[in-house]
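Left out: one protein chain. Kept in place: all the others.
So, chain A:
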Amino acid sequence: MNHIVEQLVLAPVIIPLLGAGLCLAAGRSAAVQRIVSIVALGLVVAAAGVLLYRADTHGPQTFNVGGWPAELGISLVADRFSSLMLIVSTIVTLCVLLYSIGQGVVEFGRKTPLSVFYPTFLVLSAGVSNAFLSADLFNLFVGFEILLASSYVLITLGGTNARVRSGTIYIIVSLISSVLFLMSIGAVYAATGTVNFAQLASRFAELPPGITTVLQLMLLLTFAVKAAVFPLYAWLPDSYPTAPAPVTAVFAGLLTKVGIYAILRTQTLLFPGDNLRTLLLWAAILTMVVGILGAVAQSDVKRVLSFTLVSHIGYMLFGIAMGTELGITGAVFYIAHHITVQTTLFLVAGLIEYRSGTTNLDRLGGLARLAPILSIMFFVPAINLAGIPPFSGFLGKLALMEAGIEDEAGLATLGVVAAVVTSLLTLYAIAKIWNRAFWQPKGEDAPDVSQVDTGPWTPAGSLHGTRGVGTKTQRTTAWADQREEKRLPRGMAGPTLFLAFVTVTLTVFAGPLMSYAQRAAVELLDRQPYIEAVLDR
């Protein structure tokens, strides 16, 4: 039994990769592709569930790939924090997969195989799992590269002008952060002679503090780019909105969180203590405030959501910067909450786009009457995001603010203030979407369809030769108007509804989840269980 469970740690990485291979082989049969993808991710969810249980009751689960000892080979570790991330991310990925299957059926028909999409999506899932499970820096790098390489394909899917334009920026920024990561790994290896987390944990303590700080800064910089932390977030709001809805949703839910995961893991395990605390706190505060100010200024649903994504990364970073048990607990809880909520909101944005042909607030209206279920699917996660009691967003923010108040330093208090302000402004941004897209009737003075491509930020684009965007929007708008009364396709609405339900479930089970997060935080701060689990075999 033990042996099988040990190998289960490998399952979240290997099963999606196998599935991707099968999907490629079955390139001509849409049905086989769909079944293989669903089965693969379903198995991963099951494996993640078992890992979650085992990690909570039996301590961190480890597996050394190929039987090499941990110091030399690759080992995968599922401790409480990793398992929680794993299960939340895989559930979300599965839902997005179902949504994208629904969308694929709607757009291309039941028979058309999407030869690239499913395999890439599965590889992305494998990369995310690998990053969450890896117990050494280099394998973390490989996990990042797997998920980034597949994200490059997904973000430029179809190769339209708009996607190539925004994808290029995303890809270049990611490349830079990848080489930075590689550079940090080289430097870490030169300084310590290992890349294994457990060994690094003790060897960093022996280094001169100056060298440790440099290495810490290099790693932080790398992960901050991935996590879209201020001032390294500028690539995100421009590159996410142009991708297809399921792609944006899974990116928003997972990719930045992988960066946050890496920051949390390295800060607690490799660099305990409050070495760069002031820097992290400032980064957290500025990420929160600047991000949400960006959201307030936008007039497109997807762009507003992208900026709230940036802004709420600040909350998690705030918890990490506090570094106390309560702070880490809050951060862990908030990551789990935010993955589900943000993904749901982006899926809803996709449904809005399907229903109305646009996500521009100037041209939306009256959706509450036209699509009541869609409104509920938006409303619940949205106020959850803003942190209205009793939802999980409120509880996560509460824990983080308590951690900030417990700490009596002035900067922590400033952080709490920033958190409150950000929460309020999130509510404002959300209310703006709600009022303009859902509540108020579609205005008489709204520009008609023929003027569609002169929205606030398309004129500049059309001068750059992105005429394709405009015409496409025109076409889809006309198409949407034709079937004004048509219902949302079940294949797309179902998974979104389920995810919205999951966000509510997180609220209902907030007690157990919070105590689990606390146990995870204790384990992270203690460090010994993780180190022993990795090295004792």
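Throughout what follows, contacts are C-beta pairs under 8 Å (C-beta built on N, C-alpha and C of every residue); 3 or more make two chains touch, one makes a residue touch a chain; residues count from 1.
Quick note on the criterion: contacts and distances are computed from a predicted model.
When the listed names "Chemotaxis protein CheW", "Tripartite tricarboxylate transporter TctB family protein", "Urea transport system substrate-binding protein" or "Na(+)/H(+) antiporter subunit C" are checked against UniProt, the chain not shown comes out as "Na(+)/H(+) antiporter subunit C". Within the full complex, the residue among A:29, A:115 or A:168 touching the omitted chain is A:168.
Contact with the chain not shown here comes from a single listed residue; of A:5, A:106, A:176 or A:504, that residue is A:176. The residue touching the chain not shown here, chosen from A:6, A:56, A:145 or A:325, is A:145. Contact with the omitted chain, checked across A:61, A:83, A:130 or A:156, is made by A:156. If you put the missing chain back, the residues of chain A touching it would be 72, 138, 142, 145, 149, 152-153, 156, 159, 161, 164-165, 167-169, 171-172, 175-176, 178-179, 182-183, 185-187, 189-190, 195, 234, 237-238, 299, 362, 447, 454-461, 464-465.
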